[in-house]
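The full complex has more chains than appear here; those shown keep their coordinates.
Order as written gives the chain letters A and B; numbering starts at 1 within each chain.
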Amino acid sequence: MSGNTFGTLFTVTTFGESHGPAIGCVIDGCPPGMDLSEADIQPELDRRRPGTSRHVTQRQEPDTVEILSGVYQGKTTGTPIGLLIRNQDQRSKDYGNITETFRPGHADFTYWNKYGIRDPRGGGRSSARLTAPVVGAAAIAKKWLKQQYGTVFHGGMSQLGEIVIPFQAWEHAANNPFFAPTADAALILQLEDYMDALRRDGDSIGAKIDVVASNVPVGLGEPIYDKLDAEIAYAMMGINAVKGVEIGAGFRSVAQRGSEHGDELTPEGFVGNNAGGILGGISTGQDITVSIAIKPTSSIRTPRRSIDKDGNPVVVETFGRHDPCVGIRATPIAEAMLALVLMDHALRHRAQCGDVKSAQ
Amino acid sequence: MSGNTFGTLFTVTTFGESHGPAIGCVIDGCPPGMDLSEADIQPELDRRRPGTSRHVTQRQEPDTVEILSGVYQGKTTGTPIGLLIRNQDQRSKDYGNITETFRPGHADFTYWNKYGIRDPRGGGRSSARLTAPVVGAAAIAKKWLKQQYGTVFHGGMSQLGEIVIPFQAWEHAANNPFFAPTADAALILQLEDYMDALRRDGDSIGAKIDVVASNVPVGLGEPIYDKLDAEIAYAMMGINAVKGVEIGAGFRSVAQRGSEHGDELTPEGFVGNNAGGILGGISTGQDITVSIAIKPTSSIRTPRRSIDKDGNPVVVETFGRHDPCVGIRATPIAEAMLALVLMDHALRHRAQCGDVKSAQ
């Protein structure tokens, strides 16, 4: 109830702070009998890991995951799966200057007002580092969904600041540090230059990320409040720095007519996907398409006005190691959240309606 | 777990179908000792009611609410509050032609595939009519939040199709059928003409709605998954026909730099509100600002291709009574969802941290 558990039937309860001894989670509700080892989880953690290019934070964290429970002789047993990731590269001294002041755009002010106390080391619990256990948990969900229904996930960056990145193919996203789904080398170079200039300016920038789930069974989602799109919006808006979520046509729907927006059906399937794979809160079997807006990183070198705990004016300059575009590492996280939502609703569907039909 | 309960501590469990005998809800967790009667609830229901202008469905429903429990001698007792609204104007014959076919853009296809059965009368459970009990429940939340913290809610339409509606003042929203926050009579006339033309065309249109909560206490929201913005996104995306949600700067954040986006603080308060009143998932005390994209109504007179239950091609024409822009009546609904989220988090805050500080 204090908001550290995600999901209803496939639940992920996380713990940990950016610079505490460890982060991790407990995954409850995993179906028994699935092959599982650290080797299934580590690759997803590695996709999200810091320090992998010069455009992201240089913090060095191997993010090595240990499975503490729930697996016997290489198979899930149906009991909770504990995941543990020890923090290695805590440099609390980097953050010494912020313990008494509130960094603009950060959770410092709100945590202080809510709890009357906060862990200022690396943002404490509000750090994007806390997405690591979720990505680990989602690796399990992805594996199960793929085995069960053939469901697969893709994602990538569609805009960096003002630069729109035209979509070519998802597989290209693995070949550049931006998760840009393009093979256009000149465009990648432009993105690199753009980031370098930002870093020189001591500034940061926003981004837009798209994620897609394919081979999704028909019928996932609950009709009134736990609509599949509502749950996806909740999951995405819960990622650090996200300020907007769209499903399917999203905000383009505002200027669309019904005759254009409503996807017609033929015996061969739907004609178009303005719905983004969801009608009435329930999956149609088409691709589920989601876009998210990510705000620029709040930690920048440029001096900024703020106040301290006592309300006195101060100037804040943030040094230390930060992603100048937090959106760059957001793709695997957004995929993870989408996978967790679908996993949860696959189990919910089984509870009330029995096994789902396979994807169309 | 089947998605018909909204909230965690202030919960609203709804029931009912568009053309069944009644709709209603059970509100659990209301603090005891608050004055409450039907007179507190009916005005909010009347704002949402169909048949109030020629631009919305002509279904005649008085939406008279009866309090069944939880109130003794005019005060809440802390026990659940049952609300009942009898359906009056069911015309099931209007919907006879759709029992065997799936209307494009509607939940017909997905309900059928999920449950193997569906109530086709007026969209059954997927009808926007089911927002009425929620609006009733939110009237109680609004009253409590206003008494406790002075929190007030406003909302209105900011775009109808291609027509942008410049904001003047919230109070104007009550004076035109569009909830447009403008006193520009020529613009209202333009909106009227736009709707009349659409109706002649047998088509429908999307809209953008903004809602704002003012005098919100600092500290509402949970840090990781039940972030206040995540819960708002969930609540808004759960409204029928919503395809996109923004908090604060929303998708404009994508092209913003950190030096522009991050709201600076001074001893007098925040400078700007790109955050939309939420940082790190917790309220800052500023206005909470939300925008939503609403798709065009799926029920249109224009013939459309579809299939029937057996997969045969059919042509669907929808007659009957429909809102040509479902966004027109969305403002009180979006306000209601925002109020329910804040109410729930006000109680959650009290549980863990004691009483919240009053709004800034």
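In the analysis below, contacts are C-beta pairs under 8 Å (C-beta built on N, C-alpha and C of every residue); 3 or more make two chains touch, one makes a residue touch a chain.
Quantities reported herein were computed from a predicted structural model and do not represent experimental measurements.
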Since all chains share one sequence and 2 are shown, how many copies form the whole assembly?
4
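Convention: only the chains that are shown with their structure count from here on.
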Just how far, in Å, is the C-alpha centre of subunit B from the one of subunit A?
26
Seen from subunit B, its contact residues with subunit A in the complex are 1-6, 8-9, 14, 102, 104-107, 109-111, 113-116, 125-126, 130, 159, 161-162, 198, 203-208, 218-219, 221-227, 229-238, 242-267, 271, 274-276, 278-285, 293-300, 302, 304-307, 311-313, 348-349, 351-353, 357
